[in-house]
Each structure stands twice: as C-alpha cells, then as structure tokens.
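Following this message is one structure expressed as structure tokens.
Only a single protein chain was left out; the remaining protein chains are all shown in position.
All chains are identified by letter, namely A, B and C, in their written order; residue positions are counted from 1 within each chain.
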Amino acid sequence: MADQVRPSRLFKNLNAKIASIPMILTAVVVFLGGTAWTILYSFTDSKLLPRLRFVGLDQYERLWSAPRWLISIENLAVYGVLALIFSFGIGFMLAALLDQKIRFEDAFRTIFLYPFALSFVVTGLVWQWILNPDFGVQHIVRSLGWSSFTFDPLYNADIVIYGLLFAGLWQGTGLVMCLMLAGLRGIDEDVWKAARVDGIPTWKTYLFIVIPMMRPVFITALVIVTSGIVKLYDLVVAMTGGGPGQASEVPAKYVYEFMFRAQNLGQGFAASTMMLVTVAIILIPWAYLEFGGKRRG
Amino acid sequence: MKSMNLALGLLASVALPSVALATDLEVTHWWTSGGEAAAVAELATAFDATGNKWVDGAIAGSGDTARPIMISRITGGDPMGATQFNHGRQAQELVEAGLFRDLTDVATRENWAALVNPPTLLENCTLDGKIYCVPVNIHSWQWLWLSNGAFEKAGVAVPANWNEFVAAAPALEAAGITPLAMGKQPWQQAGAFNVLMVGVGGSDLFLKVYKDKDAAFAAGPEVAAVFKAADDARKMAAKSNVQNWNEATSMVINATAGGQIMGDWAQGEFQVAGQTAGKEYTCLPGLGLNEVISTGGDAFYFPKLDDPEKSAAQDVLASVMMAPATQVAFNLKKGSLPVRGDVDLSTANDCMQKGLKILAEGHVIQSSDELMDPDSITQINDLFATFFSDMSMTPEDAQKQFAALVGSAQ
Amino acid sequence: MADRPLPARTPAASRLAEGPRGARPRPTLSRRNILLYGTLTVIAAYYLLPLYVMVVTSLKGMPEIRLGNIFAPPVEITFQPWVKAWAQACTGLNCDGLSRGFWNSVRITVPSVILSIAIASVNGYALANWRFKGSETFFTILIFGAFIPYQVMLYPIVILLREIGLYGTLWGLILVHTIFGMPILTLLFRNYFTSVPEELFKAARVDGAGFWTIYFKIMVPMSLPIFVVAIILQVTGIWNDFLFGVIYTKPDTYPMTVQLNNIVNSVQGVKEYNVNMAATLLTGLVPLVIYFISGKLFVRGIAAGAVKG
Partner (left out) sequence: MHSVSVRDLTLNFGSVSVLKSLNLDVEEGEFIVLLGPSGCGKSTLLNCIAGLLDISDGEIWIRDRNVTWAEPSERGIGMVFQSYALYPQMTVRGNLSFGLKNQKLPKAEIEKRVGRAAEILQIGPLLDRKPGALSGGQRQRVAIGRALVRDADVYLFDEPLSNLDAKLRSELRVEIKRLHSRLNNTMVYVTHDQIEALTLADRIAVMRGGIIQQLDAPQVIYNRPANLFVAGFIGSPSMNFLPGATVDGGRSFRCGDHTLDLAGYEGGAVLDRPSAILGLRPEHLDLRQNPEPGRSLPAVVEIDEPMGADSLVWLKMDHRQISVRLPVERRLKPGMQVHVHVDMSKASLFDAATEQRI
C-alpha cells in the first residue's frame, strides 16, 4: 500500500508549502536578496548606476566620518526613544482612560485614531503650518498680547526633533492606543476583582499585573512602532526637509539622498547596510525567542 | 484611444512602415512653478504643432523628488519619451550605459555645433563625439533680486551692489523687513554662497576652488573673505522662515524682504506677479560687483525606445526644442537665456537684456554642477545648510571643512 | 450555559461586545469623572486641532488667510478652494486637479488590497496551522523586512520588476504593495489564526478537509474582524502611498497622492494654503471615511488579532 511508505519530507504539508511560496519568495528574494544585493554593492564605488568595482571599506570609513550621518543617527536615536516612550505611555494612558466604562467611548476612540488615516506627508504639512512662527501658534499667541512668546520648534535646531515628535505622536499614538485597548479588553475581569480584594491600588494593578499580562500586545505594538521609527523619512521631508541646517536629518533620508541626489549609490548602500545590520542585531535574537521554539501538539 | 494608437502603431510598424501617425511622447520634468509651467507649455505647444502629442509628466518638488523616478524608470526598462536633467554630470552614467538615444544625426543636420553659444553647453551633452542631449536654456545663478518697495519703506536708496545691500540691512530691519530672503533648503544656501564667491571673490577665485579643486587655496585668506560675506548673509537671513525658493522670492515681491540671492529663474515669479524690472524690483547680476554669469542649464535627454514611431517623434522633439521660435518663447517665459546666439530677444525685459549682454561679451564661467560631481556638491550643500542655520558655527570652522571637501572632490 | 461564548471566538473579541471593564463604575458626577472626561476632552481637542485647521483654512479665501489667524473660523465661507483642488489645480501642464488621480488610486488600491490580504492571510494561516521546517525562519526574515526602509529597496525592486517584465505596469505596483504589506499583515493574521483553538483545525482535518478547504470553509468565515483590520490598514497605507505610486507607474496611472504632492509642492507665486488644505482633505477622505465608519470594527479586530502572541 502506498501509505506504508513514509512520505518524503519535501512533500509533507505540500499544500502549505505551495501556499507559502509567495511568502518564501518575498522573504528570500526580496528581503534577503535585496539586502544581500545592497550589502554587496556597499563595497563598491557605484555612483548613479550599480557597478561592481570594489573599494573595500572605503564607503564605510567615509560614512562614519561624515558629520551628517552621525547627526542622523543621533537624531533617530533621540526621536526613537522618545517616540517609543511617549507613544506607549500616551497610548496606554488613553486606552486605560477609555476602558473606564465611559460614555462616548466610540467618539473619543475615533478622534484619537483618525490621524492614523492620514499620511505622514499630510501630517507634516499640517503641523508645519501650525508650528510656523509667522502665522501659526506663535503668531496667534503674540497677537494676543504676549509679544515675547516664542514657539518655533521647526526653526530652532535645538528643539526641531521635538517638533517632529509632536506631529509623529499625533499621527501614530492612536494605533498604539487601539492595540492597548484591545489588550486591556483581553484581561480577565477576575484579575481586577482579585486586585481589589487584595487592596492593590489601581495604578499598581496596571503596572504590575495588567501590563505584564499584555505582553503580546506590547510586542505587536513594538514591531509596528519601531518599524515605523526606523523608516522615518516622509515626515521629516514634509516638515523640515532635514533642517534647519542638518538638525533634523535622519538615516533613511541620508540613504535616499546619497543614492539619488548625490548619485553615490555605494555610500547610500553603506548607510542602509548599517541600518539593516542594526535592525538585524536587535531583531534576530528576539525573533527567535519570540517566534521560534514554540511548538504545537 | 491610447491602446488603439498602440495597435495601429504596431500594425504600421509591421505592415505599413511609412505611414506617419501622431505619436504620444511622455516628457518628464520638474518644472511646476508658475513661470516654469508657462514655459513648458510653450515647448508642448510647439511639439503638438508637429502633429505629435506631448504627454506631460510633471513631478513637483524639485529634481530631488523627480530624479529617482526618472532613473528608476530608465533603468527599469520602462522609460519615458524624454526627460529633463540638469546640465553637467548628473546623467553621464546613464549615457555611458547606453540608455540614451544618440542625437548626433539631428544635431549634424541642423548644425547645432555652430549655433549653440556658449559651446560648453553642447560639449556637456557630448560623449565620445556623440551628442546625447538637447540644451534648452542657460541658467545663471549669479543674481541679486531687490525689492524697490522694501527699500522705499526703509527710507534708503536701492543698493547698486552687495556691499551697499549689507550696509542697508540695519535700516531694513528697523522697518520690520527681513533684509535677505532665503529658503531653508541646502541647495539654495550653497548656491547663494557660490554666488558670493563669484561676486565677492571673482571668477578666478571661483575656478581655482571648483575647477582646480585647490584645497590649500580654499583654506586661504581670499576665500576667508567670501566666508565673511556669507556670515553677513546668514545674519541678514536669520528671520527668513520659508522653505521653497519661490516662497522667498514672493517675500521680495511683497516687499517683506529686501532681497534674495537666486538664479534667473526667479524672474519668472516676478513676471507672473505682474512686476516689471526697474520698477518694482531691481536685478544685479554678479551681485553688482563682478558681472559674470555661469552657464549651467537644463537639458533634455531621450531614452532609447523600441518603438520606431516614438524614436522618430523623439528626433522631432529634439529639433523643436532647438528651433529659434521655441527658444525665444520658452526662455521668455522661463526667464532664462536661449542656448543659441542667433535669436531675436528684443522683447526680453531689462534683466534678461543684462544677461544677454554679459553672455555676448563672453563673461561666463562654468557652473559648479558642471565642475564637480553630485556627490561632492551634496556634501558641500550639507555644509552650508549647517552653516546658514547654525550661528554657532564660525566662518573659520566652515572654511576648514569646506577646504577639506574641495580637496577630496573629483 | 447557553450564553457561554464559543471557544472559537477569542475571549477578547467577545469581551469587546460586553464593553469596557477597567475599574468599577462610580456615580456619574464624581470628581473622578470630571477629571476623566476633562482629560479626555483636552486630549481630544489636541487631536482635532489639525483637522479643524485644515477644514477652516480650506473654506477661506486667500486674502483672509494672509490676514491671518489660522484658528479663526472663516468670515466668508467659500468652496472655491475645494473646486480648484478637485478640478482645476495645475501640475505642469495638466490643470485638472485631483480628479484625475482619484480613479487611478481606486484602480491601484482595490486589487492591491485584495491581493495583499489574500496572500498574507494564507501565509498567516500556514504559519499558524501548517508549520513546516523553516517556516519560522522565513517568517523571521519577513518581520525583518518590516524594518527595511522602502528607499533602500527601490533599486532591487526596479531590477526585480524589470526581470519579470512587470515594470511600469499596474500589476507591478500591485506586486510591490503586496510585498511591502506582507510583513505586518502576516504577523496579524498569524497571531489571529494562532488564537483560533487548534482543536477546531484538528476536527476539520479528521473531517477530511485539506489545506484549502479548512482555509476557505473554516478559517475565513470566522476571521471577519481581522480581515477588517487588514483592509483598513492596507487601504490607508496604499491610498496614502506616494513613493511606489510615482516610481513604479506612469503619469496616466499616477495615484491621487502624486497629484497632491504636485499641488502642494508647485507653488504658483504664493502658496495657496486653502487649496492645499482642500486637496489634502480630499486625498485623505477615503481613509478618513473608512476610519470613521469602521473604527469600532478596527478595535475589535485588533483585539482578536493582537492579543495572542
């Protein structure tokens, strides 16, 4: 009988494998292949078109001695850390507030979430306008009589990152809130009862009981928010164009501009390789812990 | 419609090789401001008049937005019919890769070599003796645009050169006017610096830096004077809160700024606003100090296409762009100078006439785009972006970094 | 017993129907409630401010805008900016506003959303229920892909599309959207299908259902919430996309965002803020409407898909 023979491993779950071909192709050809291609060409002196003329680590040496790259990294680090802290903090707070059996929950939730429907370009445009000192908030406050009032985050190199943060959080916190709210709704009510019986204050219940239970939600949110931060580009271009000076430059913009404006593909690829390597160093061990190992059955 | 044309075209190419049909040609460019769009319309009208059809593929947001799209499409194997590039070294590699159509036949037939002035324009289109692009205009950076109204308000005379302008700055500020309008994009800031270099330091100094790439000289006292002038400029522009160049120009138009250092394309904005040179505004080529203009400009390249109909239409378009009537109409709207010396531009305004005169006298230098690779240009742009917005960076620091970049440039 | 939720529905999804929990409800006019609603209202105002500015500005004439208070309601309401943004604003030579791009956006968005969700949901299903050797590795690479800046991938994708002959076609663009939508969507679907009780899947296998039968007959019908989330995310993302739309298509198929970019970045003399704002609102209308209509489903779906890790 045919089924006495152990089927080849290759044909096990054949349909699943066939159905996964798009995913496998995407993962291997596009993401892995694209990355490998990028890394390979980062060792060349490709200008406008990719060409295989190797120059060793020259592009990397130049990259790490370029003040703009260092500024970009520092900016992204500052923005990233703050954006993570605030979007999680505010997102969780809003979710907790909405989870208090309030009226008009739908209305509030929609209001907090709608900016997510708008692109970064639109977000940047609106906030650039509101923060413009000549007719935005500063102008309004001054015309009310407080003539020394200064609020020009987009035109002040020291605080421009916070200007970006203002807009970025406005756009993205709603989604985090949504995830957190979903997580809170997944907590068994008995947990609240138990905490109340034990006389644990509400904030402590959130901090030490509820949040640890919401780990999966935090992880999903972390993936979504972090991937957005790493790719930060549109918002910067729309709001500040990297300025004033280079005060709001970010790595993705460095990559893009060296590839297409400066026509130095090698340099752009070196920069993007550094970004990818950083992501990989953080992501791969975590992903293995998170997604690997777990078995069913 | 389009698919029918395509079908017919296919049919024609197979069976009836000589039937002429109107061909759609997609032209991409980044000319979207008021004056620019009006100028493009002239090219399109002229092309449409030949029985073909100009399909406009404008992408706003300057060359930085548009260029990746153009490069991607050309290398992706789905090129447009024609595309704008800046003169100089931007497209060189694409030409080398054989992605552009050789226009030598058209050029020889129409004897471009004799017509194009200055000849460097055509040289920039030439590789190994073959011509790959059509220069359409000459753009010069070296202009100072002044608002007569602003100086009137401040109660000072309209300056005749940069030094007088600097001296008038305090009066302008006292009247609540930003002395110098400047957009906060690196290319504008670096551009202004290069203009100061030609104006304050002279053509030789400029060439020594950008052509000879003499780092020691760039670190020397002559160039230090240019940095001193740039320091003045950034102080005068400290209160200019705009991004785009034409927003800065509109500050001059509205007399909320005293002046702006910007290329001759700014002229188109004055024209659209209905202003006349000498009346509402004043233009000073070479900052009124050294009347020289650079001869960078825009050129059109024609990617190789498989369809012979389209290739034929490309030749037609190339020819149309170089035609005297088109040159006049286009450049009047664009505010730039024609690439051929044999056209009548008596209808041009004051400022253009000044430019034409300088051109005729041969007081020209090459632009930094032609002299240096885009990589170095980007780094220099970055440096000036920092210099102009970060007052804590001293001119000396900036000069030191500048000299280093000049030294490493190709 | 009868009201016990089916185990097949995730606890969170069913809990959403029951409403919020959190701390215990208290009398309506307590200090706590005043504080609660006060905070929420203030934050809501911050969130609504930009929308308000956009709407107000889009209804003003240019002279009024120049005079100045961006927060003041319009003295004289004019719909001219909307008309101009929709039908008259120029990009280069084309002066037909956003209208041209609207249908292009629809033509791009609809198939991209369908294809990307179809593929990602099958991926998620395979990863959750039909693991095979290496499947988790591929998934990890996929998640890694979520962190790759799109700009980096432009060149490889151009080469890829050129090689398979899809460059410049609508299908090429759809493919690109499918590829870049895959990481996050696959994560969502995988998490959702993992939270479906495994016994259901086993029961179906005993019942003789194979990979596709289980997917179509069992999994899809019970996954409406997560499909809603995916649709919302994808419609928003693809509708708002500018970079891919402009690079991988041609002018006659440019999406609305390209027109928006052109309108916003083509300054004709003076920036027409009212037209810009109207254009912005028009472009954002489709995703906005979707959010306003299905916001509730969105949270429910997220609850279903993201709670389980």
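Please note the rule applied: a residue touches a chain if its C-beta (ideal position, glycine included) is under 8 Å from a C-beta of that chain, and two chains touch if they have at least 3 such contacts.
Model, not experiment: these values are computed from the prediction.
Colleague: From the list C:Ile143, C:Ile218 or C:Val235, pick the residue that touches the absent chain.
Modeller: Answering carefully, the residue with contact to the hidden chain is C:Ile218.
Colleague: Given the full complex, what residues of chain C touch the hidden partner chain?
Modeller: The missing chain touches chain C at positions 1-2, 4-9, 197, 199-200, 202-209, 213, 217-218, 221-222.
One rule holds for everything that comes next: only the chains that are shown with their structure count from here on.
Colleague: I need the common contact partners of chain B and chain C, sorted by label.
Modeller: Joint contacts, listed by label: A.
Colleague: Of all chains present, which has the mean Cα position farthest from that of chain A?
Modeller: Most remote chain from chain A, centroid-wise, comes out as B.
Colleague: So the centre of each chain is just the mean of its C-alpha atoms; given that, what is the distance between chain B and chain C in Å?
Modeller: 40
Colleague: Calculate how many whole Å lie between the centre of chain A and the centre of chain B, each centre taken as the average of the chain's C-alpha atoms.
Modeller: Taking the mean C-alpha position of each chain, the two centres sit 37 Å apart.
Colleague: Cα centroid separation between chain A and chain C, in whole Å?
Modeller: That gives a centre separation of 16 Å.
Colleague: Spell out, as numbers or ranges, the residues of chain A touching 2 or more other chains.
Modeller: Correct list: 256, 259.
Colleague: Give the residues of chain C that touch two or more other chains, as numbers and ranges in rising order.
Modeller: Residue numbers touching two or more other chains: 154-155, 159, 261, 264.
Colleague: Show which residues of chain C lie in contact with chain A when the two form their complex.
Modeller: By the definition above, chain C touches chain A via 10-12, 15-16, 19-25, 36-37, 39-40, 43-44, 46-51, 53-54, 68-71, 119, 122-123, 125-127, 130-133, 135-157, 159-160, 178-179, 182-184, 186-188, 191, 198, 210-212, 236, 240-242, 257, 260-261, 264, 273, 276-277, 280, 283-284, 287-288, 290-292, 295-296, 298-300, 302-304, 306-309.
Colleague: In the complex formed with chain C, which residues of chain A make contact?
Modeller: Spelled out, the residues of chain A in touch with chain C are 9, 12-13, 15-17, 19-20, 22-24, 26-35, 37-38, 50, 94, 96-102, 105-106, 108-119, 121-123, 125-127, 129-130, 135-136, 139-140, 143, 170, 174, 178-179, 181-189, 192, 196, 202, 215-217, 219-221, 223-224, 226-227, 230-231, 233-234, 251-252, 255-256, 259, 265, 269, 272, 275-276, 279-280, 283-284, 287-288, 290-292, 296.
Colleague: Report the residues of chain B in contact with chain C in the complex, numbered from low to high.
Modeller: Interface residues on the chain B side: 2, 26, 28-29, 31-34, 37, 40-41, 44, 54-62, 65, 68-69, 72-73, 75-78, 80, 244, 246-247, 250, 253, 269, 272-273.
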